[in-house]
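A single protein chain has been omitted; all remaining protein chains appear in their positions.
Right, chain A next:
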Amino acid sequence: MSTHIYEFESQMQARRYARVWPHRVGRNRTAGLQLSSVAATSSTVNATEIAHFSRLSSLWWNEQGEFSLLHRMNPVRVRYIREKILEATYEDQGEDARRELESKCAVLTGMDVLDVGCGGGLLSESLARLGARTIGIDASESNIGIASTHASGDPQLSSSGNSLEYRHTSAEQLVKEPKRFDVVCSMEVIEHVDNPVAFLSACAQLVKPGGHLFLSTIARTPLSYFITILAGEYVLRKVAVGTHTYSKFVNPSELISFFQTYRSSPSSSSNPTDFGDFGSDASPRPWITRTYAHGLPTRLEADVRGIVYIPWSGEWKLMPRSSTPWGAVECNYLFWVRRPLDS
């Protein structure tokens, strides 16, 4: 089985590491993804790592620093998750239940939520504040350290009433455990993995029946190349050079077609060794059963929404649902899919 290095964060960290300590990682700079070996082999904490600990921490949580775009993207992601949870509540329990939930702040109360590739914990903290029993996982041990330390300073997150847990593990490892989640999020991660299909199926297996999977990534289009790589990394230097690899960007249609064939095995929530099943007639229906003529899924099964950075306001904007095939999803977008209840 191939190693999935899907942590945007670990890659960022590795690159930062590479920048500061080029002689240590020089061999790995030739191919972006091999950098992961730095994170993978540095699991034993050494003095250099500890020396970097506070520095990395201040970088992750420096809102005006290199991660400022990610910080600003966070409210939009959470807003999207919130909207989708409310929509699902409406579909399952009707308008009154939706209204009641909407009047509350903590819309994720009572839910088990997994944040795959949590990095410094930007999204995990928000999910925990919305009431979720949150687990954030990351392949980089120092990211987990940073995230845990940051959360411990916040009484709202460290108090007994809230549960936020960070673990140094991967989605593939977690699949082997029996725990399944109401919501699985993996934001800005899939464009950094080696084997997106295996990664998606690991994430999908972690979702309870009727649960939600949220992804965010970048579409593979000339526009996204221009914005995220040429402008973002080389011209404006908003993001470190080498953060993104164009060929690894994922188009919405690819995610949709994956879930058109992906079927959960009926026993997936109890059988830790389940790896999904593709195309077998005996299995339950796939997560996406039908699409409109232009390839978009129906509203109740999956959703693709563009998010656009507005430079003059310094804000990300969640674009409205589009009736045309790929309106405003040519660059960054959010993807939501729901595991069928009867699967």
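Everything below uses one rule, namely that a residue touches a chain if its C-beta (ideal position, glycine included) is under 8 Å from a C-beta of that chain, and two chains touch if they have at least 3 such contacts; residues count from 1.
Convention: contacts and distances are computed from a predicted model.
UniProt lists the omitted chain of the complex under the protein name "Ubiquinone biosynthesis monooxygenase COQ6, mitochondrial" (options: "Ubiquinone biosynthesis monooxygenase COQ6, mitochondrial", "Vacuolar protein-sorting-associated protein 25", "Exosome component 7" or "NEDD8-activating enzyme E1 catalytic subunit").
The residue from A:A88, A:L114, A:L127 or A:L174 that touches the chain not shown here is A:L127. Take chain A: the residues that touch the chain left off the picture are 54, 57-58, 61, 63-64, 71-72, 74-75, 78-79, 82, 103-106, 125-130, 149-150, 153-156, 313-315.
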